[in-house]
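Read the structure below first, then the notes.
Then we have subunit A:
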Amino acid sequence: MLEVLDVSKIFPGVRALDRVSFRLAAGEVHALVGENGAGKSTLIKVLTGVYQPDEGELRYQGEKAQFGTPMDAQHAGISTIYQEVNLIPQMSVAHNLFLGREPRNRFGLLDEKRMHHEAREILAGYGVTADVKRQLGTLALGAQQMVALARAVMIDAKVVIMDEPTSSLEPREVETLFGIIRDLHRRGIGIIYVSHRLDELYQICDAVTILRDGRVVHTGKLAELERIKLVSLMLGREMSGSFSAFKESDPEVSDAPPVLRARGLTSRRKLHDISFEVRPGEVVGLGGLLGAGRSETIKAIGGAYPLDSGDVQVDGVDLKKPTTVRAVKAGIAVQPEDRKAEGIIAGLSVRENIALAVLPQLSRFGLVSDAKIDAIVEKYMTRLRIKASGPGQLVGDLSGGNQQKVLLARLLATGPRVLLLDEPTRGIDVGAKAEVQSLIDELAAEGLGVVLVSSDAEELIEGADRVVVLRDGVVVGTLTGAEVTTEDLMATIAAGGNQ
Partner candidate 1 sequence: MTTQVAARPAVNLKGLSQYGVYLAILLLVLYNIFFTPYFLTWSNLRIQLIQVAPIVIVALGMALVIGTEGIDLSVGSVMALAAALIPLYLGYGVVAAILASLVAGVVVGLINGVLVARVGLQPIVATLALFVGGRGLAVVISEGKLKDVRNPDLIYLGSGDLLGIPVLVWIAAALVVVVAFLVRRTVFGRRLLAIGGNRPATELAGLPVKRVLITVYVLCAVLASIAGLLSVARIQSSDASAVGLLIELSAITAVVVGGTPLTGGKVRVLGTVAGALLMQLVIATMIKHNLQPSTTEMVQAVIILIAVYVARERKTR
Partner candidate 2 sequence: AKSEDDGSSAGSGTPASAGAQVVASASSGAATCTIDQYGGTKLDLKTAKVGFSQSEKEANPFRIAETQSIKDEAAKLGITNLTTTNANSQFNKQISDVEQMIDSGVQLLVIAPLNSDGWDSVFAKASAKKVPIITIDRKINATPCKDYLTFIGSDFAEQGKRAADEMAKSLGNKGKVAILLGAPGNNVTTLRTSGFKDEIAKVAPDIKIVFEQTGNFAREDGQKVTEQLLQSNPDINGIYGENDEMALGAITALKGAGKKAGDVKVVSIDGTKGAVQAIVDGWASAVIESNPRFGPLSFATAQKFFGGEPVDQDVIISDRQYGQDNAKADLASAY
């Protein structure tokens, strides 16, 4: 159906694809896996005309093909959901859905009525009920992802490519997605599916191709490949035991006074009287569905989201009206949800990114001390095992996992008392994920208070000592103890809705 032969793609300094051959059969759901930076997204972009291959050829429906632009690929029946929502946040939901192929009336003008009507109908099938005239950006990320999905599937596609479609979906939405995939499968449509969540792959994929460092290291039936083997192939080394790196044993949570105490956090309509506390060495998870207000809670504590009332205490000291500057001073470190937009500074080096928040401590009379910076950068690059060509490399050129670690290094360098981590493992591969998770454990063990937000229920359950469940900006329950299960979590979320 769709096939590439010996394709290479070279970026300045990187051979992103190295003589890759890949074959998608009709009606097949083909998993494409690999570490961060293995070349998955690049392969997809080559397949869909975003990039032109430097070597090799593309075959589509048995014939040699060449797509100059994504438009060409779309016309040929290849429809793609790219990694990270790629829609226009300022435009309305309906306009996004139909962009570039809007229905027109007999004067050649857009038929808004029809567009809205059809958009409503189509989206209903995906469980999205929001007003289609609303700005897309005001929708929750999950809903946005569903719009992107609907957009990709609604054209008469022969091939649908999905690059990490589930990274921002909640379990219910994932189910909807799988329903759609099964339906496409039945209709004989070929699907390429990229994900770091291995469970999903085994649920819906038939075949798998594993990329490592731009090369294909394995391709074949997925069912014939054991999980553990798959991971080893991806990483190029043996993996053993559990995939979650969180230690099973609950660390002793002391009855020391809490490092962080949030009381009655309230912000117009989004947060309502949220209170919880974190003790030193404790990992408190924030659970809930997308849009529950977890990110807002974290940002509010970090001073980046305006509060109407409520207060935040660190080590018993009240932060009067938290601002980001005050919060950092008090020992609060926030790792934002959106790494690219709010986390890293892509155009600066690893060194600058790590040192950024602690510059005053690394300088005298406003003059930075290179020696001090080098020392601290060296320390965290080693400690967090940051893989980069050197401290001078631009962060934007690192893989997702390493970007995340640089971000963590920046937080840790400030010597925080509390770490607030919003989706710390989103979009990073199993290897890096395990590293980040064990790091969280380590940090807690050193006596830091940690707040962890994750859409991955398992990660939350295993990683947290206690889970505070939010729904619509209200605390609806707290789960404690080692015996908490995913089911318990889901039940609490659901029960919260019935109150």
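On the choice of candidates, all candidates are chains of the complex that A comes from, given by their letters.
A few points about this structure:
By our rule, contacts are C-beta pairs under 8 Å (C-beta built on N, C-alpha and C of every residue); 3 or more make two chains touch, one makes a residue touch a chain; residues count from 1.
All values derive from a computational prediction rather than experimental measurement.
Screening 1 or 2 for touch with subunit A: in this complex the touching candidate is 1. Of all residues in subunit A, those touching candidate 1 in their complex are 11-15, 35-38, 213, 302, 304, 324-325, 327-329, 334, 336, 341-348, 352, 355-357, 359-360, 363, 366-368, 387-389, 393, 396-399, 401-402, 410, 414.
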